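Take a look at this one; I'll ask things after.
As you look at this complex, bear in mind that one protein chain is not there, while each of the others sits in place.
In this document, chain identifiers A, B and C correspond to the written order of the chains, with residue numbering beginning at 1 in each.
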Amino acid sequence: MPHEATHPGYGAMLRRIGAGRLGGLIALVVLIVIASLLSDRFLTVPNLLNVLRQIAIVGILAMGMTFVILTAGIDLSIGSILGLSVVLYAGLLESWGLPVAITLGMLAGAGAGLVNGIGVAYAGIPAFIMTLGMLSFARGLAFIYTGGTPIPILDETFYNFGNGYFLGIPIPALVLIATLLASAFVLGMTPFGRSVYGIGSNEEAARMSGVPVRLYKTVVYVISGGLAALAGVVYSSQLGIGTPIAGQGYELDAIAAVVVGGTSLFGGKGSVWGTFIGTLIIGVLANTLNLNGVDPFVQQLVKGALIVVAVFGMSRANRT
Amino acid sequence: MPHEATHPGYGAMLRRIGAGRLGGLIALVVLIVIASLLSDRFLTVPNLLNVLRQIAIVGILAMGMTFVILTAGIDLSIGSILGLSVVLYAGLLESWGLPVAITLGMLAGAGAGLVNGIGVAYAGIPAFIMTLGMLSFARGLAFIYTGGTPIPILDETFYNFGNGYFLGIPIPALVLIATLLASAFVLGMTPFGRSVYGIGSNEEAARMSGVPVRLYKTVVYVISGGLAALAGVVYSSQLGIGTPIAGQGYELDAIAAVVVGGTSLFGGKGSVWGTFIGTLIIGVLANTLNLNGVDPFVQQLVKGALIVVAVFGMSRANRT
Amino acid sequence: MPLKLNASLVTPLLAVRGLGKSFSGNVVLSDLDFAVHAGEVQALVGENGAGKSTLIKVLGGVYQPDRGELLVEGEPTRLRSPRDALARGIVVIQQELSLAPHLSAEENIFLGHFPTTRFGTVARGEMRRRAAELLDSLSIEIDPSVPVGRLSIAQQQMVEIAKAISLQAKVLVLDEPTAVLDEKRVATLFALVARLKAQGLGIVFISHHLEEVFRICDRVTVLRDGRKTGEAPIGEIDQEWLVARMIGRDFPAHARQARRFGKPALELRGLSRRGEFEDVSFAVHEGEIVGLAGLVGAGRTEVARAIVGLARPSAGTIRLHGQDVRIDDPGKAARLGISYLTEDRKAQGLLPNRPVRENATISSLGRFTRLGVLNLVKERIYVREMIGKLDVRSAGMGTEIRYLSGGNQQKVLIGRALAVEPKVLIVDEPTRGVDIGAKQEIYALIEQLVARGVAIVLISSEMEEVLRLSDRIVVLRRGRVATTLSREEASEETIMRSAALAA
Partner (left out) sequence: QERLPITNATCDELAARYEKLPFTDILPLDAGPVAIDGEEKPLTIGFSQTGFNHPWRVSMLESLQAEACRHPNVELVVLDGNVDVAKQNNDVRDLIARGVDAVIMSPVESAALVPAARAVMNEGLPLVVLDRDVPTDKTLFIGQSNVTMAEGVAQKMADDLGGKGKIVVITGLQGSSPAVDRNKGMENVLEGHPDIEVLVTGDGQWIREPAVKLMEDWLTAYPEIDAVFSHAEESSWGAQLAIARANRCGDGIRHYTFDGSNAGFKSVKAGTFGADGNYTPFIGDIGLRAVLYTLTGKEIPDAQDYAEPGKTLVLPDSPVVTAANADEWIGRGWGDFEPTPDPCR
C-alpha cells in the first residue's frame, strides 16, 4: 500500500470496528458483574439456562427485526403475526397433526410478511403504516379464528419441544442460536445480505447499482414474518396454549433489543450479533430485577432508565 | 422566466404541493361519503360533535408528535406522559386546588419532554430508545404515585371543562383546534418552526447554517411532552378520573394520525394540517365502525386494512 | 471598510498556527500554518485526501483541532460549532452540498438567520425580496419558492453561494464550488468573488482546476498529506511549481491513440420524455466515446437516466447491439451490460456508512458468488487490486466510505462501475471533484476501456474533458439535440455556440 505512511490507521481502524460491538459487550459484562454481586443466585447454571430460555422468543423476533431495520424499515406487526401463528398451531394441531399445523402456521406468518413487503416495496406505503395496519389486521384474524378464547395444546411432543433440553441446553435457546447463526450467515455471506445493508445505507444508490431493491425489501419482511411464526412455535410449545393475545407489544421489545444491540434505525449499520447481545442485555436486566425482588412498579422505572443508560454508555464506549 | 418552456413547472409545482394535502382531503371526503351511506346517523350535528370530541385527545398528542417527527425524531413516551400528568392532576387537585394541580402536571409533562430532549439532542441517544425508556419510566412513576389505584376527580369546574360546550362546540374539540392553530402558526411563521423543517430535512445542513440544532430539538420534545400533559387535562376532565394506565398505546395512534396525515417519518415534510386531517380520518373510521355495530374482532381487522388503504390511496392521489 | 484595510493586512482575518488533526489515530493534518487576509483570495490546492476539506472544517467550527491554535483577527479563539464560526463572520460552503431539500430556496438561504418581523415571526415578504435580489445578482433562474430538492445540483450549488453571500461574511471559504458549475456560471461566480474581494472579504478558494486558481487567486497554499508543501503569491509561480508540490511527479504528455469502432452498441431513436428532453437520437459504437455536452440543465442527465431505466421515456426507442430493448430498472440495465456512473455522488452513488469494499462490489456481487455464497477472500483480493489500480487513498478497504475524501470516493464508484465489465458505460461528470493526478488516471482508464471495445457515453460540463476524450460530440440544448460535431469540427467555441445559442 503506497500510502501506509500517512495512514498509520489500520490498527486504529480495526479497533474502531471492533468497538462497534465492544460497547455492547462491555455493557453486558458490566451488567453481569453487577447482577452477580446483587444476587448469588444469578451465576448459577439453572438461572443462566433460564435466562437463555426466557430470551428465546423476543430474541428470534429481534433477529427478523434486524433484517427489516437494516433496510431502514420497521415491522410493528411481528407480535400480531406471532399471535396469529400461535392460534393456528393450536387450532390445526388436533385435526391435521403437528407437521401440517406447523407448516400452515409458518406459511401464514411468511404470508403476512409477504403482504407487508409488497405494501412497502411495491405499493410504496411507509413501513410504519403498512405494518401498523398488519398489527391490527393479523390480531383481528387471530381473534376471529378463536372467537377470543384460547385454545389449549395437548400434544406431548410439542410440549417437550418447548420445555425440553438438548445437550443440557433448553431447546428454545437452541432455536434462537440456530436463528442467529443462519441470519448471520445470510447477512454476511450472501449477495442478498450484502444488498440488505446497501439498501439501508442508501436505497437510491443500491437501486442504481442494480440491486433488485423492491424484491429484496419484500423478502426482508417475509423473513421477519416467518421468524415471528417461528417464535410462535417456541411460544406455543413452551406454554401449551394458543391464545389470540399472544405477543402483544413484543414488537417494541424486539426493536429495543435491536437498537440496544447497536443497529441503527436509519438502516445500513448493525448486525445480528449485536442484536443477540442486545437481547441478552435486556434479558439479564429483567432477570436481575426479578431475582432481587424489586417492586414491580419500580422495575418499570428502572428498566426504562437502564436501557437508556446502556445505550448511552455503549455509544460512549464506541466513541473512544 | 427564460426556462418556462422546458420547465412548465410553476403551476404544476403548486398543484403538487396542494395535492400533498389534497390526497388526505380526498380520502377524508370519500370516507365521509361512505360513512353517510352506511348510516343515516352519521351526518347529524350531535354525531359530528361527538367525533370532534372523541378525536381531541389523540389529536392533541398528534400535534406534538408532528413537531417531533418533522425533525426526524419519534416520541414513544407521550402515552405515558399523559398517564403521569393525569394522576398528578387527580392527586394534587384536592389538596392544592385546580390551578396548582394543572400547573404542576403540565410542568411534569414538559419536564419529561425536557429529559427526552436532552437525551436525544445532547447525549445523542436515539430518539426511539430515549423515549421508549421514558415510556417505561413515566408509567412507572404514575403507578408508584397512585399505588396502582385510580384517583377519582370530584371537581365540578374541571368536569364541566371536559364535558361542556362553548358556542355549541365541545370544549375538548376547541382545545384541539386551538392547539392546531398555535402549532400551525409556530411551524409556519416562526424561525423556530422553519428551522424544525430544516433540521428534519438535513440536520447537518441546519447545523452548518447556524441553527441551534440541539436546542431546537430539545424544545420539540418539550412541546411534545407539554401537549401530552394538555391532552391529559382533556382526558381527566372528561372522565373524572386519574388512572395510571391512562393513555397506554396512544403513541401508536398519534403516530398513525401523523403519518396518515402525510408527514414523513424521515422528517422535513408534512404539516399539522395534515395531521388534523389524519386524526379526522382515523376518528371518522372508528365512529363509523361503531355506528354500524361492527363486531370488535372484525373492527380490528377492518381498521388495520383501512388505514393502509387510506395511505395508499392518498399517495396515489398525490402522485397525479 | 477601506480604512481598516491597512491594519488588516498585518493581522490576518483568520489564521491557524501549528494545527494538527487526526481521526482515531489517523493523522490528517499536522503542524499547519495558514492565514487569510482581508481583500485577498487565498487558494488551497492539493491532491484528493490531502486534507483541504478537513482544514476548512476546522476553520468553520465543524471540527475541533487536536493541536495548535486558531486566531480570528489576531485573537485566539475556539469555534465550538458552525454557529460560533458564523457569528464571527466565517462562512464555509462545504464540498458536499448541504441544503435542506424540503425547504424552498429562499428558506435555505435564510435558514439560521431568518429576517423577522417585530413579532418574531419570519418576515416572508422581506425574505422573498432579498432572496430574489440575491438570486438575480447571481443570474440564477429559479423559482425561490420551490423546494431545493427539486433543483439540479448546479442550481443547488448556486443557492448555497447565494446563502453564503446573504450571511455578510468577513471570511468566505469555498470548497470546490466550481466542480458542478458550467463555464457560464463559473464566470458569474468569479465576477462575484472579485466583487467580494474588493469589499474587503478574505476568501479561501479550493479547486482542482489549476487554471481557475491562476485566474482569481492572489496567493496559493499547497497541501500534501496534511502538511504544507508550499506557499507563494500567485504571480511568482506557474502550474508546474504547483503540480510538483502537490504530487511530486510529472505526467506523461498525452498522446491520443487512433480508435477503431465496431458495430453500433447503443442507439437512441427519437427518445423523449415529456418536459425533460425531446427527440434525442444518437448512436455509440463499440470502442467509441460519444461526448454529451451542453449547459447545466440541458437534459443530459435525464437522457442517461432514461437509458438505464430510472425514468420512463414517453416516446422513442433504445436499441442495444441492434435489438430494441426495454429497460425498466438499473438492474436490468446492468444485466444487459449497461453501467451508469451517476453525477450525484452523495445522493445516488455512495453507501455512506458501508466500507469501501462493499461500495466497490455492490454492483458485481455475482462474480464473487458460488452456490449463493459470497467468497469473501476473492472479493477482498479483487478490491485490493482495484484500490491499487485506481490509487484510492484510504486507511483500508474496511473504512466507511463517507470518511474518504471526495475524490477518493469517486474513484471507488468508478471501480464499482468497472467491476461489472460493462459493454456500454455512461459516465456522468466522472472527474467531478477529482484531483489532477487522479483525473489523468481516470482518463487513462476510460481510454483503456474503449480500446477493449466498450462503448462510452461521456457527460461532462468540462469542455476540455469532452474535447480530449470524445470521438463525437452531441450537444444538447434545452432537451433537444442542437448539433452533432465530429472530432474535427469540435472546439470549445463550436460547442459553446450551439449549446448556448438563443432559441
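Here is the rule we go by: a residue touches a chain if its C-beta (ideal position, glycine included) is under 8 Å from a C-beta of that chain, and two chains touch if they have at least 3 such contacts.
Keep in mind that this is a model prediction, so the values were computed, not measured.
**Q** With touch defined as in the header, list the contact partners of the absent chain among those displayed.
**A** The chain that is not shown is in contact with A, B.
**Q** Tell me which residue among B:50, B:264 or B:315 touches the hidden chain in the full complex.
**A** B:50
**Q** Could you please point out the subunit B residues that touch the chain left off the display?
**A** Residues of subunit B in contact with the hidden chain: 39, 41, 44, 46-47, 50, 53-54, 57, 143-144, 147-152, 154, 159, 163, 235, 238-241, 243, 245-246, 286-287, 290-293, 295-297.
**Q** Under the stated touch rule, tell me which residues of subunit A contact the chain that is not displayed.
**A** 39, 41, 44, 46-47, 50, 53-54, 57, 143, 146, 148-150, 152-153, 159, 162-163, 235, 238-241, 243-246, 248-249, 286-287, 290-291, 293, 295-299
In the analysis below, only the chains that are shown with their structure count from here on.
**Q** Are the chains arranged, by touching, as a line, ring, star, complete graph, or other?
**A** Shape of the chain contacts: complete, all pairs touching.
**Q** What chain lies farthest away from subunit A once each centre is taken as the mean of the Cα atoms?
**A** C
**Q** Between subunit A and subunit C, what's the gap in Å when you average each chain's C-alpha atoms?
**A** Here subunit A and subunit C have centroids separated by 42 Å.
**Q** Between subunit B and subunit C, what's the gap in Å when you average each chain's C-alpha atoms?
**A** 42
**Q** Can you list the residues on subunit B that touch subunit A in the complex?
**A** Residues of subunit B touching subunit A: 76, 119, 123-126, 128-130, 132-141, 143-144, 148, 252, 255-256, 259-260, 264-265, 296-305, 307-308, 311-312, 315.
**Q** Show which residues of subunit B lie in contact with subunit C when the two form their complex.
**A** Subunit B residues touching subunit C: 1-3, 5-10, 13, 189-191, 194-195, 197-198, 200-202, 204-212, 268-269.
**Q** Going by the contact rule set out above, which residues of subunit C touch subunit A in the complex?
**A** Per the stated touch rule, the residues are 24-27, 225-226, 308, 310, 329-331, 333-335, 340, 342, 347-354, 358, 361-363, 365-366, 369, 372-374, 376, 388, 391, 393-396, 398-399, 416, 420.
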